[in-house]
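The complex appears here minus one protein chain, its other protein chains still in place.
Order of writing sets the chain letters: A and B. Residues in each chain are counted from 1.
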Amino acid sequence: MTPASAVCLFFILLVPLAPAGLALINTGLGRSRSAAHAMLAALCVMAAAAIVYACCGFAWQGFAGGAAYTLRAAGKQWNWIAAEPLFLRGHPLDGSPVSLVVLLQMLSAGLAALIPLGSGADRWRLGASCASAALLAGCTYPLFAHWAWGGGWLAQFGSNYGLGRGFLDAGGASCIQAVGGLTALAVTWTLGPRRGKYATRGLPAAIPGHDAVVVLFACFLTLLGWWGLNAAGAILFTGAEPGRAVLIAVNTLLSAAASLLAAVAITGLRFGKPDSSLCANGWVGGLAASSAACAFVTPAAAVAIGLVAGALVTVTVAYIEWPLSIDDPGGAISVHAAGGLWGVLALGIFARFPDNVSGQWLAQLIGIATLLGCVLPLTYALNWLLNRIYPQRVDPEGERQGMDLYELGAGAYPEFVTHNEEFTQQ
Amino acid sequence: MTPASAVCLFFILLVPLAPAGLALINTGLGRSRSAAHAMLAALCVMAAAAIVYACCGFAWQGFAGGAAYTLRAAGKQWNWIAAEPLFLRGHPLDGSPVSLVVLLQMLSAGLAALIPLGSGADRWRLGASCASAALLAGCTYPLFAHWAWGGGWLAQFGSNYGLGRGFLDAGGASCIQAVGGLTALAVTWTLGPRRGKYATRGLPAAIPGHDAVVVLFACFLTLLGWWGLNAAGAILFTGAEPGRAVLIAVNTLLSAAASLLAAVAITGLRFGKPDSSLCANGWVGGLAASSAACAFVTPAAAVAIGLVAGALVTVTVAYIEWPLSIDDPGGAISVHAAGGLWGVLALGIFARFPDNVSGQWLAQLIGIATLLGCVLPLTYALNWLLNRIYPQRVDPEGERQGMDLYELGAGAYPEFVTHNEEFTQQ
Partner (left out) sequence: MTPASAVCLFFILLVPLAPAGLALINTGLGRSRSAAHAMLAALCVMAAAAIVYACCGFAWQGFAGGAAYTLRAAGKQWNWIAAEPLFLRGHPLDGSPVSLVVLLQMLSAGLAALIPLGSGADRWRLGASCASAALLAGCTYPLFAHWAWGGGWLAQFGSNYGLGRGFLDAGGASCIQAVGGLTALAVTWTLGPRRGKYATRGLPAAIPGHDAVVVLFACFLTLLGWWGLNAAGAILFTGAEPGRAVLIAVNTLLSAAASLLAAVAITGLRFGKPDSSLCANGWVGGLAASSAACAFVTPAAAVAIGLVAGALVTVTVAYIEWPLSIDDPGGAISVHAAGGLWGVLALGIFARFPDNVSGQWLAQLIGIATLLGCVLPLTYALNWLLNRIYPQRVDPEGERQGMDLYELGAGAYPEFVTHNEEFTQQ
């Protein structure tokens, strides 16, 4: 194992703290009567995604320079899907860059699959969320990740048309965050809002999260997880020197910090008092936005990216709830889709390369268009199809009882006295 | 410090997340009125084990190739206990492999000592659990760890009789998990069941855990802890290349994932609904089972090991409770003893070595026989003796009040209204 691979491996070891943190955030922002369900679903989704990705996801994602299918269009060869063997055969897991890609992506696919859980809180069946995660890890995720990270056609815009270095994303603002966030949007379309959310003449009812402490504690864990994602991704997918990990860590921290403080300021000005849930969303939104550009910008630019992300998240959370009338309890669409897309764009705006290539912003815009025009319809179609075969939403009776009691047979906190009735409209 | 030592050191740094996770699991699966006691006992047990191991445990465990006492039997020299100086003298803690063994084992001994806390929940006195931990870290643990990891007679079956590579255990399925799990069994024998557990005509009462969220959150932490245990152990005790850590991490994750999904499926089929406590136990059981073989099997075999572990844990949890009538609130016996023993056996079944040695399965069976025939009686004798000198079980009044109030003078959650009376029979 080379020193660069060792450095990369240790960053990968931090990655599971990202799904651990998101699981806590989703749970804490949901209801107490769905808390055990939310955590168990997170663990199951991570497990299912890891297994499915090992079975077939990696075969289709591959890696830059590996076997792949190409199409000829507009006089150029475009690489559109990898052709690796199934079940991780053919590549010894011996510390080589390819083996590190396998390990990182088994976790990243799980992280992307975990994002929609926040949006489906309190009404998404456990089995359906696992099946949806399997579709993500086995199809949507590897496909787009191949295009961006596996030497696919988005990455080829650099060599084929001279658009900067082609579509670029160090830590997964597109592949992980936006793919996960757009799937969350598709899931909310499929599931519909929680009962009682838009009961009284269309105005949304506020349904507060049940534990702000775990939500805010999770923010600390996500920092470590994102350091892992951003640095390992930058080394494996953009060929960054290991020493650049210091810049990446500084930028990731500054971006999250600026985004948090922006969210505190904006919610404080808007509602008179800062809102702790939105501030936590702001922190994670800053992390999501930092992912693409962290390896290519100055610390000052990272602060700017974070400030915009914090504003964007707080504004879109409100806009999605009303007038769009999309019920997203965990704010996953704003944090991961809006934050991630902003991160992808920000690379086009702020990134500086030693060789002063131009046109990077165009490659980034093409990536965003692909996410919105291609990944979103695909993930919606898959979830719509799944819903026809296996209804994803729990029965009305389950929503009345709470997911814990209905799907798991026991509540998360059986000894604590709760009064959760007041938040539900009959 | 060599690169291999640096890689090993960083895996060791992850290890404390395993006891942190187990402490949360034990606490969450217990009652709210014993929650502070359960966490404080975990911290004290880790502290006591680390100090005792540094004083004398390492002197008796030693390392392969170090000073040791031997016995001649059946015409061979058998190495049965190390003869290192007490108090960590004689070996500078300078990053050498021996110093890494010291650091890893100070933590591993604490982890093994922490396992029985789950079984003794709600009735084991704080002082007695610390004393029991000191006996484990100073006697049982180093003795068996010497046999398996310190060049002792179990490891010598390879060179002395050509049984594969001798008894083999990369990450501690035997030394840590089975030793801890069998001590948990000895502790439940010593303590007896909680009052109210078998009150009504022998049929056990269900006493649910008080916080499923911390239990399931802890599962994420344990993954990191086991990565540390499995990779550091494989490098230090089986001479694995650092690059093999990638295979180990993939296998550990797949084994836990498969075990979790097996537990979800089995409890879902059996009770109609998946049980979140048993699913968490399934996840940790998959980790425990992965420890022995993780460095020597393919990812597909790791999935198979996990599937069996998940089935085994869910079945044995029920069997231990009834008809065996052993009250194990945290499921430590099933998860760590059954899971660990299965992991040891699984290495004999699935491991493939480049030189195609044979007889590995027999060495593994001898190891299991030693654990059951030698370690279990020893740990039971020590705990029985301790119980004579210092009664381990709290007074009936303490069990009525709860451990927090009786032993610490204050509850864990003084501001929250709880209704824990309904789970106790007078």
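Here, contacts are C-beta pairs under 8 Å (C-beta built on N, C-alpha and C of every residue); 3 or more make two chains touch, one makes a residue touch a chain.
Predicted model, so just to flag it, every value in this text is computed and none were measured.
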Task: Touch criterion as defined above, residue of A:G90, A:G239 or A:P299 at the omitted chain - done: A:P299
Open item on the list: Looking at the full complex, which residue from B:T70, B:S99 or B:N160 touches the chain that isn't shown here?
Closed with: B:S99
- [ ] Using the touch definition up top, pick the residue from A:L22, A:A133 or A:L224 that touches the left-out chain.
- [x] A:L224
Task: chain A, residues in touch with the chain not shown (by the definition above) - done: 3, 6-7, 10-11, 14, 31-32, 208-213, 216-217, 219-221, 223-224, 227, 241-247, 249-250, 253-254, 256-258, 260-261, 264, 271-276, 279-280, 283, 299-300, 303, 413, 416-420, 423
Task: On chain B, residues whose C-beta touches the chain left out of the figure - done: 1, 3, 5-6, 9-10, 12-13, 16-17, 19-20, 23-24, 27, 35-37, 39-40, 42-44, 46-48, 50-51, 54, 87-88, 92-96, 99-100, 102-103, 106-107, 126, 211, 214, 404, 407-417
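In this text, only the chains that are shown with their structure count from here on.
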Task: Inter-chain centre distance, chain A versus chain B - centres from mean C-alpha coordinates, in Å - done: 34
